[in-house]
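The structure under discussion is supplied below as structure tokens; questions concerning it will follow.
One protein chain is absent from this view; the other protein chains keep their places.
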Amino acid sequence: MDILVIILILFGLFLFFGGAVGILRMPDFYSRLHPAGKLDTLGIMTIVMGLAIYNLHHFSLGALLLSIKMFLIVFFVFLSSPTATHSIVDAGMRAGLRHWQKKKGKES
Amino acid sequence: MHWQIDLIVLTFVIFCAIAAISVKDLLATAILFGAYSFMMCLLWAVMGAVDVAFTEASVGAGVSTVFFVAAVFRTSRRTKD
Amino acid sequence: MRLIGFIIVCLTGAFLLYGTTELPDWGDPQSPASVHLSNHYIERAMEETQVPNLVTAVLADYRGFDTMFETAVIFCAGLACFLLLRDFRKEKERFYRHVPTGVILHFKDSKKKLPIGKEFQHMDKQWVPYDIIIQSVCRILIPFIQIYALYVVGHGDFSPGGGFQGGVIFGSSLILIAIAYDLKTLVTRIKEKVLGIFAAVGVLIYVGIGFICMLLGGNFLDYSKLAKIIPVDPGHIRALGMLGVEIGVGIAVMAVMAIIYINIVSEGKHDEGL
Amino acid sequence: MTTFFLYVSIGLCFLMLFSLYRALFGPTVLDRLIGVNAIGSKTVVLLLLIGFLYKRVDMFVDIALAYAFLNFIAVLVASRYFHKRKGLYEESFME
Partner (left out) sequence: MTEILSLIVAKYNYWLYVILMMIGLYAMIAKNNLIKKLVGMNIFQTAIILFYVSIGYKKDATIPIIEGAHGGHGASGAAIHAADYINPLPHVLMLTAIVVSVATFGVAMALAVRVYQRYQTLEEDELRMRLSEK
């Protein structure tokens, strides 16, 4: 069981790492949102699920309720984080931000 | 016991505070102030002050940023320094 | 000005840095702050009040008088926002939008109120179409947030939380209505008068519980005297009194947060906002 | 297992630094908003991890749940600003 938890947490950490590097390295606003929206949501879901499974080690009613609360976190993040990303994209479109184009000749 | 996390987050808080007062756009100040309060909540959770962390989570993430953005919406974003 | 400020700040900082050498180490259990009074709180609060969360016990029982005036300060903040910004003059120029067709009606200088049905929608100067995704997600989320806020208020004795936190979360759910839909929606669903009455009632509940204790022959906010009128186990009566006080604080904080937001975002006109 | 959680949380703190760079030096306001959103999602996980480090996670899960709700509101408000006020850059550029 511990191995499953460790695998889930390390996978989530890897996803967070990908998201962080993507936010740092991508050239413009819209392409930065791509890692930020997807990888962070999936990363938080995997890590919290791993922690919830770890919490069920010593099984009792309290631990079960606690794990249900953690799954509630997963559910609400699954619902609200893409909405936040969508609203940021909408704001960028309305603000008139241009998307990035590869410049030929000189580097950007 | 967890002094490592404490020191790292405290250093980030200093960066955030310097950026929040030196950036030349009030909306960006509002957003950076939100990040500042996130880290402050983390700091209090590390120190074991659970209730204070809860208060900061609800106040700093939700209401304080909202008031700030509302005031910037009704005044201007312009600032000279 | 900048140079003077820098010098003053550096001097103050140097003095304070010098002062830190005298302070106890970080996390020292024998520091002066944690040897006198707080040991009594930690060791005795559980048997005296039956509340496991020591912070709530100290906040609402041992230092209840302090918290009462903190609540009063928050109420005064809401009152100050109302008095500073509220503007009762009606907007002369108004726009309405017919929802099915999208025709926009424009009124100039009309004092008369139109009989507006459901198909007409109030429209601001900076009107943007509603975002269906955000609206439907908020419609799902808002009830959960409100139930969670009530849980935080009610469960403040056993886990972190209490009146302040639950009130702020409830208030931010009201703010979420105003953001996802429109400020007009929030103002028509919860009237301004209702919010004001809630803010006052919250403080009144707090003071009233203290006063009832006084009428029953105890000191102000001495919850153990409540056992004369509420038939419960006398060990738990203090926890029950704290719960009542927390409910009062929660109501007051919720109403004040909503009042401040509505007044700031619409400059006191209560018609258009973020 | 506690040591593992400690190292995971220190790693998350360093990942937070990357997002913080975008929040501090982002060219536009919206880039800062992305950075702050990413910091918020890492904070939820870190709060739970701190709870496991204290071995009292039943107390910390409430805070994480509150964050999952309220981080959303802050981002929504800040992006709602751009729905109403056009113009991405500071108004001082216009003068």
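Of note:
The first chain written gets the first letter, and so on, giving A, B, C and D; residue counts start at 1 in each chain.
Heads up, the rule we're going with is that a contact is a pair of C-beta atoms (placed from the backbone, for glycine too) under 8 Å apart; a residue touches a chain by one contact, two chains touch by 3 or more.
Please read all numbers here as calculations on a predicted model, not as lab measurements.
Of the chains on view, those touched by the hidden chain across the whole complex are B, C, D. Among the residues D:V8, D:V29, D:V44 or D:M59, only D:M59 touches the chain that is left out of the figure.
Touch with the hidden chain on the side of chain C covers residues 1-2, 4-6, 8-10, 12-13, 16-17, 20-21, 23, 25-29, 31, 33-34, 37-39, 41-43, 46-47, 50, 52-55, 58-59, 63, 66-67, 70, 73-74, 77-78, 80-81, 84-85, 158-160, 164, 168, 253, 256, 260, 263-264, 267. Against the chain not displayed here, chain B makes contact via residues 1, 3, 6-7, 10-11, 13-14, 17-18, 20-21, 26, 29, 33, 36, 40, 43-44, 47-52, 55-56, 59, 63-64, 67-68, 70-72, 74-76, 78-81.
Residues of chain D that touch the chain left out of the display are 54-56, 59.
Definition applied: only the chains that are shown with their structure count from here on.
A comparison of the C-D and A-C interfaces places the larger number of contacting C-beta pairs at C-D. Rounded to whole angstrom, the centroid-to-centroid distance between chain A and chain C, based on C-alpha atoms, equals 31 Å.
Annotation: 11 Å between the Cα-based centres of chain A and chain D.
Residues of chain C found to touch two or more other chains are 128, 134, 141, 144, 160-161, 165, 169, 172, 175, 274. Multi-chain contact residues of chain B, defined as those touching 2 or more other chains: 50, 53-54, 58, 62, 66, 69-70, 73. All chain pairs in contact, by the document's touch criterion: A-C, A-D, B-C, B-D, C-D. If you check the complex, the residues on chain A that touch chain D are 2, 6, 9, 12-13, 16-17, 19-21, 23-24, 29, 32-33, 36, 40-41, 43-44, 47-48, 51, 54-55, 62, 66, 69-70, 72-73, 76-77, 80-81, 83-85, 87-88, 90-92, 94-97. Residue ranges of chain C in contact with chain B, taken from their complex: 26-27, 53, 55-56, 160-162, 164-165, 168-169, 171-172, 175, 257, 260-261, 264-265, 267, 273-274. Within the complex formed with chain D, the residues of chain B that make contact are 1-2, 4-5, 8-9, 12, 15-16, 19, 24-25, 27-28, 30-32, 34-35, 38-39, 41-42, 45-46, 48, 50, 53-54, 57-58, 61-62, 65-66, 69-70, 72-73, 76-80.
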